[in-house]
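First, the structure itself, so that you have it in front of you.
For this view, one protein chain was removed and the others were kept in their places.
To keep things simple, chains are lettered A and B as they appear, and every chain counts its residues starting from 1.
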Amino acid sequence: MAIIEVNNLSKTFKVKLKEKGLKGSLKSIFKPKYKVIKAVKNINFEVEKGEMIAFIGPNGAGKSTTIKMLTGILYPDKGDIKVLDIDPKKERKKLAYNIGTVFGQKEQLWTHLTPYDNFKFFGAIYDIPEVRVEKKINELKELFELDEFINTPVRNLSLGQRIRCEIVASLIHEPKVLFLDEPTIGLDPVVKENIRTLIKRMNKEYKTTIFLTSHDVGDIEKLCKRVIIINNGQVVLDDSMENLKYHYLNKKIVEAKMKEKVNLDDEEGITILKDKGYNLKIEVDTKKRSVADALKLLNPDNIVDINISNMPLEDIISTIYKNEADK
Amino acid sequence: MRKYLFIFKSELMSNLQYVFNIFVGFFGYFIMLFILFNLWKYMYSDPNELINGYNMSQMTWYVIITEILWMTLGGRKLCRKICNDVRGGNIAYNLNKPYNYIGYCLSGHLGSIAIKGLIYTVLGMIMGFIFLGNFPDLNIFSILAVLITGILATAISILLITFIGLFSFIIEDANPFYWLYGKVILILGTVFPIEYFPTFLQPFLTFSPIYVVSYGPAKLFVDFSFGTFASVLLAQIIYLFIGYLLCTLMYRKGVKNLNVNGG
Partner (left out) sequence: MLTAVKNQFKISFLTIKYALMREMLNKVTFITNIIFMILNNASFIVQWIVLYSLKDNVGGYTFKQVLLLWGMAAGTYGVSRFFFKKAFSLSEIINNGKLDSYLVQPKNVLLSAITTDVEPSALGDLLYAYIMLFLFGCTFEKFLLFTMFIITGGLMLTAIAVILGSLSFWFNKTDIIADVGNSLTTNFATYPDGIFKGIVKGLLYTLIPVGIINYIPIQVLTEFNLGLTLIVIGFTIFLVTLAFVIFFKGLKKYSSSNLMIARI
């Protein structure tokens, strides 16, 4: 059963343009000028229960707008949304009881209170009885390893600790769908990894459906089995992570350290990415050329060290963005 | 002197873009004056009746002038800026610049309020004429006298507020002192002329800054005499001198402490 259904969803913004100076100010009051921006154009997709889905795209692609419409923040212009069979437009409050949101750039916690008090506050917001809140806090405290700082005011916590608390705060009411918007933004790699592990554990524990937007390929690669890519307000790709990778898996990256200099030029199926004499980086399109062919070109006897890898997801995604832009 | 003129000019130019906000701000001034105009209309059963030597039209004009002086001044902003300069260490940065900090404050702030003063003056005159249908007896001398004393009044206010602001060399936050100063000017110097207060208070008020920063120009506008002009001008020059002296002393003392503490 689909837990999120989006049909022909569109949203346009009328941006007021402001001119400089007194004249501009007066003008903008009496005769405002508008620029129409189509943020989301007719998009469709579905998300199944328990899925962890990545919703990605470059800045200004329409991801935030979409996620805001799904969570009831923005009114769509056209199209239908059903989240847990609830129309966010009509039953915002009912939806709110059933979903959780974490916006990495926006804090919802009171910084002068401890995480514990914050969680209690969120318990009250979602009308959860005292006893159940206590139980839930204890449970999430274990899962997210908050023991050390659950009684320290939020303003004294590190960014990573805060994000963990933000996530826990959004889970107090046991939402069936969790929207994570850039949850790891601004965190260092170790903390990022830690957050990912926790999210994964949580998904496993509660079968929560997770709808994730992120610029961080690591987030997407480590967490999600399915990817939706959006660009210029349209869905340009909706596929499993496997397929996405497989589709581009025919491209291998060969990095080699050589004994002697080799002179290579681009040819059918082979692209030189980097050539610094002794250090080479080439891309092999295995549909056209086998890796063995490429190695022959390099002369195996001459190789000191070699590394053959798949194309990084980051590059795959940017290739897709670029292809779309070219169209 | 030329560099202070330049500071004045550049502050004036950068404030040109806020003209719209000045017009909106004037609306608040208009409402206040409208209320006071109604108040005086009520208080005077006959417009020609004299209360403490003023008729109704004179009372209204008096408040129009004092309120222009007060609203234009922007004293809170100035005091906050100086406090921040002192607290934030901006003063230390200014030390090795080839100008006098007091002169910088004076010319800079005058520049930033010049346009506002002009707009308020013009609109205030129009508004007063619409309310009352007449001007007080004016001639070229009285207009000049009001302009000169008005500008001097603003300069003195700026110096006094700078002095208060520089207090933050000694205490954590000088803003409450400004608040107190502002309250005194507003309550004892804006709504009523000095003649309205009990006789025993009047000498104190005459020698207080109120006489030079608000009473003087307003009195000259509603009831001009060369005698009043001479005494207001003399008092203003004395105050200008005292104000500058106080600021300089305070600044020197503060900077000395700053050097000792290593900024």
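One rule holds for everything that comes next: a contact is a pair of C-beta atoms (placed from the backbone, for glycine too) under 8 Å apart; a residue touches a chain by one contact, two chains touch by 3 or more.
It should be emphasised that the depicted structure is a prediction, and the values quoted were computed from it without experimental measurement.
Student: Among B:Ile31, B:Leu118, B:Ile171 or B:Ile238, single out the residue that touches the unshown chain.
Tutor: Going through B:Ile31, B:Leu118, B:Ile171 or B:Ile238 one by one, B:Ile31 is the residue touching the chain not shown.
Student: List the chain A residues touching the unshown chain?
Tutor: So the residues of chain A touching the unseen chain are 13, 15-16, 18, 25, 28-29, 32, 35, 37, 39, 60, 64-65, 68, 71-75, 92-94, 96-97, 99, 101, 103, 106, 108, 110, 112-113, 121, 124-127.
Student: Counting contacts across the full complex, list the positions on chain B that touch the omitted chain.
Tutor: Output for chain B: 21, 24, 27-28, 31-32, 35, 38-39, 41-43, 51, 176, 179, 183, 186-188, 191-192, 196-197.
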